[in-house]
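Excluded from the complex is one protein chain; the other protein chains are retained at their positions.
For clarity, chains are labelled A, B and C in written order, and residue numbers in each chain start from 1.
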């Protein structure tokens, strides 16, 4: 079978590349993946997958960091001009750009889910011939949107995997779910899919990422140490006043933000593990001689465990509230993103490790575990839900040579990682009956 | 009459000095004036004044900055050892060390009140032969108590005035009230006498001070620009924790105090006039490796007007409250003192000015007005009450040569100011019928 | 003469209105007054005044808050399209948009200078028919530039005065200088003209403003209480780092700005008079999960006297520097504007008061003095220089009915104030020989 599988995958190598480059060129940031989602939906539909989309798989009020309605509409129009398949668009309209494709073999067996993410970053792409996507003509045509984290590759891998699994359907058991998630950047999208119940029936779960500093040819079967995180925007609203003529009439939103900033950075360390806090952005005031009547703060908390992140976040709420009271100003907190910590399931990692070592000779190295550097990933929401229901979950990293680090304007990856990933994931699915999940 | 009056006063010059030196030697801080009060009461009683004392003239819960019960008892015992007249002591026990002596002429006329204060400062006196009270053997025998502001002289002047007015009683009209107030330092005592109603029947009011930078021989008839002030102690109470082992379990009272301190100093300026804020003392924590669970702050606000001081104080309350909420700690605020702003009554100042110029040749200079430097005085409580009832009030300064500034450990004054003061005040009382208060 | 003068002025009333409306329509912000300056220069040249312009009257490095070169060039192009008289433009190119017109009578006498300002504010004008400039079709055609403070009227008054003085040249003595200043808003321009020496030969100086809350028909002969001010932009530059992965590698510019903000607002009050401090704008950071590597603060200090403002400014410099050191970041301070305090010269105010009362029946009220509310004006630089050289100076306010307050998007004024102003100023010039300046 392995030889056949390898051949099958080689046959779609060209497709993987063209999908990836198409998604790269029409890069779309979180909740704006209108064109991408229609392409993905159409492809999966043609393959015969059963699809759920949009509000069926995304709970509206569990979305985080959704752009304003006006921006959503403008981006939907932009997507249409860029070839979005309009038949599918109504499903995704308004920022519901997620898809779940199911393959039900009809045979008994576990339900296995794979999750890939589709969104780009809010940044411009390098315009230089030393940057391959530019040299080869597929760099992003959208200002301030760039696939600088590899999610274009993830989406292509998801589609490639769909092809292969469909082709080998007769050898599969149970059910397979392919989850295409929007808005992973800023950890904004996963929770809304989890709360829509898309993994409530899932026994085994795999999320994937390429690159992340892992060498080309290496597979990490259980990436660990994702930090739980909460991302919030705080807006203080006070009262403006002329700072020379009537200083006593002002209610100073900047002073509130200033106390909050210092208070947040001074939150106590936690003896159970590492935590983080950052006020990454502060914008306040409109004129030199006006007491600032508004201030915006972009803040994130992190913790090695959900409990530690909760501790920091709870402290932060007190600090934000108290700082407002100090200056007599009002405030609002908007939840902009969140992720959890979620260690991979050991037995599931072991199984994947064995499969990869035995069947994927393309891999020069297979390791069980790797500690991330306090990064965050909202795949953890899926993982926690699956584990809470008694299932098992893990997060795979497929090493890839990178032209520049993630989030760099010259980020690019060796596209060969895609076939390796499809083969590995398909192998796991095909060999699933050999896994004793109990 | 003036010649006779001068002679009468010369006859008591020795008494003035011995009273003053006695009070100086047995200096008693605010609410501890047990010995002083008994001496004053006995003297006034012997002269035939009608006395009200203790709780009759001091409203208990309007007192501010009263020391703990234990300290009051210890100081009362100390006073007994130092010759307090125990017959009078019960009136003053517990920190009710005020006296109002009334001389009712039985004749129609205004009610005129004079107010002097009796308390010493919480400081040690210089022990050097260059300091006259030490050289002449009457420096304070009480640790951490010293008459470094001249209130010993004020009390002596009050007694001297009582002597003279009694002697010239037949030439007086209306009623005269002599108010001997405790705890002026820290502006703690006046409000409690005002709220006991001691000036509710007063038409004309004079408070006095010696020194204050005014040259010997000069009289200021209407000292102005006393700032309204509020003095508070803030105690934050959090939860201690080992800063290495369990930092997350602490609730940090020092951080609350720190935010409060910066917030207080950053209170907006007021366009209607000057204000002040000071965190004069901050004490927090017990050990280097313990998260501080308590913090004490000694704070005062000031304002050129009562409204401005209220503005600052109101802002301060928000800041103190918000800072507590930021750290999740509890707090208490204790009112430790307060005074008001109160401009002198112009017609009353004019009358005093004319009397002084005409009848007190000892004065080398008489001026109507003088701006104080944002200092505070709780005589303003009496002044505001008298004016609110339609009366008139002022604050006199009798210039005096000083050996060192007020509140200095080597403070001393030229005792000749006392006879001048008594003569001036007696003259005003005797000539009162010539004043048209309408 | 007064009747003739009145008639002369009525003859130019139409011109005053059309000048003002032209300047209003083509509103130009500070250092961008290219079109305005060419119109003014051409008019004065045609009248026969001797002109100095551009770098002759503006010292380059004493200018403050000059926009970037690119913006200056773009605005110059914009001015050309809007009818700037290109023959004059080279004088003003690069942001040297000041003019001094001199009328030398050849007769002995004082040198009298009048100063008007020409710049608009950085704001949009109301687009509503209830706003007269919009209804009558002369609202600003330039985005983010609006004459919302009346400087369009000042410039028109300056031109009208030039007409009248030229007409009555034979009755004048000494020399007259008409100063047309750029960039008064933000108090950025006056210093550069003073340092170019334009008032070094001036004996008597008058600056004017319309409105400012003074009722229509009232003249204030000596506006007082302008606060000295210093306006600075502070830029902190640190080192960015990922706040989750490598927080220890960052140097946090926002924390520096935060400490600076609290430190600045906590600068001590001054016993000699009022002061002000404001951090009106703070912008820091680019992303939620990046430690901010830059922060911009827009700050101003004020003081009732130059000394008090200097005190606040000196404290501010220490605070800004120390806050940088706390976080190990670099910083730059850019001087964006400055003004001084400068009380009007009493004798000169008296003379103007008498002239106005006697000769300007249009004025329903003439007052000598008026306290401004801690506002600032860079005319004070001229005033201080003139007084330092032994001359006399004052600041006149011509009351005017306003449709909305200064700096409001619906600001407009009753244009009749312009003829009254021209008549008053011309009268002062014509009667100057009666003023005894000694």
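Rule of thumb we're sticking to: contacts are C-beta pairs under 8 Å (C-beta built on N, C-alpha and C of every residue); 3 or more make two chains touch, one makes a residue touch a chain.
This one's a predicted model, so the numbers in the text were calculated from it and none came from an experiment.
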Where the complex has a chain not shown, which of B:67, B:94, B:247 or B:328 is the residue touching it?
B:247
Selected from A:173, A:235, A:271 or A:365 as touching the chain missing from the view
A:271
Taking the entire complex into account, which one of B:109, B:285 or B:433 touches the absent chain?
B:285
Residues from subunit B at the interface with the omitted partner, ascending
186, 227, 229, 231, 243-247, 254-255, 257-259, 261-262, 265, 276-292, 295, 298-300, 302, 336, 373-376
Considering the entire assembly, which residues of subunit A contact the chain that has been omitted?
262, 265-266, 269, 271, 273-276, 373-374
Name, in rising order, the residues on subunit C that touch the hidden chain in the full complex.
245-248, 250, 252, 255, 259, 262-263, 266, 268-272, 291, 311, 315, 318-319, 321-328
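Assume only the chains that are shown with their structure count from here on.
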Mind checking the centre-to-centre distance between subunit A and subunit C? Centres are C-alpha means, answer in whole Å.
54
Hey, what residues on subunit B touch two or more of the other chains?
262, 266, 269, 271
